[in-house]
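Inspection log for the structure reproduced underneath, given as structure tokens.
With one protein chain held back, the other chains of the complex are shown just where they sit.
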Amino acid sequence: MSSTSLTTGRAWRPTVPRRHVPVLATLALLLVMYGIGVSQYRAFSDIQVVFNVFIDNGFLLVVAVGMTFVILTGGIDLSVGSVVAMTAMVSASLLQDGLPAALVLVIALLIGPTLGLLMGCAIHFFDIQPFIVTLAGMFFARGMCTFISDASIPITDGFWTTMSQERVGNPGGNFVSISVLIVFVVVLVAAYVLAYTRFGRNVYAIGGNSQSALLMGLPVGRTRIAVYTVSGLCSAIGGILLSFYTLSGAPLIAVGMELDVIAAVVIGGTVLTGGSGYVFGTVLGVLVLGVIQTLITFDGSLNSWWTKIVIGGLLFTFILLQRLIGIRFK
Amino acid sequence: MTGSRPVLSMTGISKSFPGVRALHNVDFRLFPGEVHALMGENGAGKSTLIKALTGVYGIDEGVITLAGEQVAFSGPMQAAAAGVSTVYQEVNLCTNLSVAENIFIGREPRRLGAVRWGEVRRRAQALLARLDLDIDVSAPLGSYSLAVQQTVAIARAIDVRARVLILDEPTSSLDAREVAHLFRIMRQLRDEGIATLFVTHFLDQVYEIADRITVLRNGTLVGEYRTEELPQLSLVEKMIGKELDVLERLDEQPKRPVTAQSAGTPLVAASELGRKGAVAPFSLRVHAGEVVGLAGLLGSGRTEVARLLFGADRADNGQVAVDGSRAALRAPVQAIDRGIGFCSENRRAEGIVPELSVRENMILAMQAARGWARPIPRRRQDELVEKYVKALSIRPADPDLPVRNLSGGNQQKVLLARWLITEPRLLILDEPTRGIDIGAKAEIQKLVVELSDGGMAVLFISAELEEVLRLSHRVAVMRDRTMVAQLDNDENLDADRVMQTIAGGTQRGEVNR
Partner (left out) sequence: MSTVADRLRPMTGHRLFWPALVLVLMIVANTIYRPGFLSIEVKDGHLYGTPIDILRLSAPLILVALGMTLVIATGGIDLSVGSLCAISGAVACLYISKAPDQNSISTVFTALALALGAALVLGVWNGVLVAVIGIQPIIATLILMVAGRGLAQLITEGQIITINSGPYRAIGLGHFLTLPLAIFIALAAALLVAAFTRRTALGLIVESVGGNAGASRLAGIRSGRVIFLVYVVSAACAAVAGFMMTANVSSADGNAAGLWVELDAILAVVIGGTSLAGGRFSLSGTILGALIIQTLTTTVYAMNISPQTSLLFKAVVVIAVCLVQSPAFRATLSRRRNRPMPEPASPQREKEQVPA
């Protein structure tokens, strides 16, 4: 300490910046898992397998992107699964009532952010823990689902069925759904916002040290409310995508999804105390979950519950990894 | 340069908090191109004045003008926008962001809403070069030393075209070389016409860098002086003021005799005890009934010595013997078992448990020693608590009040009681009298004398030399995280000699505080 010099006092830095280690570890894991899949099952090497991972997990990815914003500020949003379900329910119910598809889309996309805005306000203005506020939001949204209908509502609207069945593909027969394209747009926009806009940088600053952020004159309150609104918006988009995927609104769909989402974000290298992480990592985290599921499906002898056990194990490994490379934990 | 008009003037500033008048009719002026030291004891109103200036607090009375215009900032942000920037002691930046981003966040150069990172890095590099710092600006701020972080904070401050730069105790955690670098920057900024308000506890630094000095005492203005016209001794007198009389009266007590206490097996003996980055290996013996003072500047390693002896930090060198037999002090529990108690200087973070009652806070250490399975019977608790509430005159004398409702001095007494209840053989007191009123201070000093007369060994750490000299049989002196001397407190020892030792004999008679 006493020998610190100002010009040479730089702390030890490996050639790979430490904050990139978790993301790189996730990437390595993903490649290893994919390699295992390809070596074990012939059908796995079909590029369509990768596309299917995106098709099946697109809505999860969108929601995880929103969650990344919240977790980067050091908060948490437990309401996402319920908001996804509620958005799907509202869309299905309004379509059943004969409202035009465009209007339904607008309404459905407004509900999530509004709830997020309200939750953000409760967290910021009344100083209640995000955990509790978003738990209430989760209860509210899930309650609304069954309030709308106890049973699942099918969607027959032309626009929805088109979105569901339209395939975008190459002549080789590989394809993705339109939803996947929407997911890509959301991911790119989110990555741009976090890296290149003041709002995005404020998100990182608040997660690093909200007290400092306040003293540096950053709009802490506004940003904090905004991330919950963003998360609400992403959940709403996720809900729409889910309704494209299932062509229905079911009151009990996406129960417990918030856990998968949080797990994906953490496995993607975002630190739960905030301030460190990337959207790209979250994409990798969701892909890891998707590939695990695909592997387990391919295996056939393994049952679905192994997914949860493996996710738990991965969570443990990555949290330990973050601890070992000394990323700050509270 | 001081002949020109002041860039900042505060006139007739008053500010009260419930029950306390923090500032009363204070005037303060700051001219362009000067370094102006704001001096005063703890509680004199320095930080309140700064917070009133930057809009953290609203003021009750008075006028603040900046460059001739009356201003009333709503907060540090608005103040910074108007050219009044503050750099705090604990650097208030985000360590997870890059150096460059920390300088520019909130006002990054943008094109069509997108941050121009190349431009940000280029400008950061240029700005830091101006401050004589050449580092990788894209690395996270947290990977650099505190001194670098502070320079980055200054860079952020001056980039908003600051006219007034407030440096609030910037040097307290820097070593000599880093301080020299900081002063070079300050001189350069002075030459560029920036007015700097400098708050520090180190008198020698004031005389090295400051052009003028404003002294506050008990929330009122004592005066504004040119540095060369104010001898160091007068400055101390003006800062301490009337308290000097009280202290002089206390000083009339006879010196603590250096007696046979220091013979025989020491109660606690540290040999070559040390910890990398905290304190260089030192040897120290403390005998029963002896008060050993630990003197040195802030950050000289005083607290680190105490923490090693208490097992709060783990030593990586040397060993400790208690009663002549080797003791492994790897955790506080083990030190407590051996009869050592430790009152931390950091009362809020490491002392009280704010929510718990006075009673619970008092019995905590004793209860911890007994283990959870053997609770202290309620009647015994009442006896103990009543005894110490009375003995230390803790007010209010309601043992069931949450301790956070008590004043700082009374909280300190509760902590003392916590340790006295355990009847330690060695009590380590780290700055037990800091930030408390003079009455409580005198009571605590009296208590230390009584305890040592009763056979308890005390390691007494204080930034106030007079206090150390008044109470100690022996004084160990710290400098630059090294124990440089142990002096018997006989008639030959006075504050001057201790100061010379602290200063390393090269600088003459420089005092801290």
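As written, the chains take the letters A and B, and residue 1 is the first residue of each chain.
The criterion applied here is as follows: a residue touches a chain if its C-beta (ideal position, glycine included) is under 8 Å from a C-beta of that chain, and two chains touch if they have at least 3 such contacts.
All values reported here derive from a predicted model rather than from experimental measurement.
Considering the entire complex, the omitted chain makes contact with A, B. Contact with the chain that does not appear here is found for just one residue of A:31, A:47 or A:132, A:132. Summary of contacts with the chain left out: across B:355, B:398 or B:496, the touching residue is B:355.
In the full complex, chain B touches the hidden chain at residues 56-58, 75, 310, 312, 331-333, 336, 342, 344, 349-356, 360, 364-365, 367-376, 418.
For chain A, the list of residues touching the undisplayed chain reads 74-76, 78, 122, 125-133, 135-140, 142-147, 150, 210-211, 214, 220, 251-252, 259, 262-263, 266, 272-274, 303-313, 315-316, 319-320, 323, 329-330.
The rule is simple: only the chains that are shown with their structure count from here on.
In whole angstrom, the spacing between the mean C-alpha positions of chain A and chain B is 45.
Those residues of chain A that touch chain B in the shared complex are 1-2, 4-7, 9-11, 13, 17, 19, 192, 195-198, 201-202, 204-205, 207-209, 211-213, 215-218, 275-276, 328. Residue ranges of chain B in contact with chain A, taken from their complex: 75-77, 80-81, 88, 92-97, 101, 105-106, 108, 110, 113-115, 117, 132-136, 139-140, 142-145, 147-148, 151, 156, 175, 177-178, 181, 277, 480-481.
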